[in-house]
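Entry: chain A
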Amino acid sequence: MDVFFTIVIVFLLLNIAVGLIRVWRGPTVADRLLTTQLFGTTGMAILLVLAGYLEDPDFLNVAITFNVLAILLVIGLVKVWKKKKGESP
Partner candidate 1 sequence: MTITELFTVILLVAGCFFFLAGTLGVLRFPDLFTRLHALTKADNLGLGFIAAGMALHIASPWAAIKIFSIWLFTLLASSTSCYLIARFQKEKNPPKNRKEEG
Partner candidate 2 sequence: MTGLPTSPLPALLVGFPILLAILTLFFRPGVKALVGLAGCLLTALLAFIAFVEVTQRGTVIHTPGGWDPPLGILLRMDALAAVFIGMTALVGGFISLYAWRYLRAQDPATGGYPLFWPLWLFLWAGLNGLFLSNDLFNLFVTIEVISICAVALAVLSGKAGALKAGLRYLLAAITGSMAYLFGVALLYGSTGTLDLDHLGQVLEPGTTTTFALLVVTLGLLIKMAGFPFHFWLPPAHSNALAPVSALLSALVVKGAFYILLRLWMEVFGVGITYAAGQLIGLAGAIAVIWGSWQAFMQTSLKLLVAHSSVAQLGYLLMIFPLLILPPGVTADSADWLSVTWTGGVYQVISHAIAKASFFLSAGIVIMAVGHDRIESLRDLVGNMRITSMAIGLAGVSLIGLPPSGGFVGKWMLLKGILLSGQWWWAPVVVAGSLLTAGYVFMLLRLAFAPAREKEPFRPVPKTLEVVALLLAVSSFLIVFPADYLIQFLENSEIFGSGIEAVLKGGFYGND
């Protein structure tokens, strides 16, 4: 089972790495912003699998912390976006 989990984690990490090619190539800024998106979801998946792999459910708390604070970041982003929308054409 451990070997299987390891393969899954490596696969997910490779997923991120391959996804980063898009971030690197662009072409638009928004494409680059996808990093966070990619990392957010895949990172959570990795954390979940790691929690099982290391047999320690405490790791779930890390994922929850990230998650609940992600909302803070998203709302912060809304604010930034609103502000900038108001001033730039």
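The working rule: contacts are C-beta pairs under 8 Å (C-beta built on N, C-alpha and C of every residue); 3 or more make two chains touch, one makes a residue touch a chain; residues count from 1.
The set was built so that all candidates are chains of the complex that A comes from, given by their letters.
These figures come from a predicted structure and were not determined experimentally.
Touching chain A in this complex, out of the candidates 1 or 2, is candidate 1.
Interface of chain A with candidate 1 (complex): residues 1, 4, 8, 11-12, 15, 18-19, 21-22, 25, 27-28, 30-31, 33-34, 36-38, 40-42, 44-45, 48-49, 51-52, 57, 60-61, 63-64, 67-68, 70-71, 73-74, 77-78, 81, 85.
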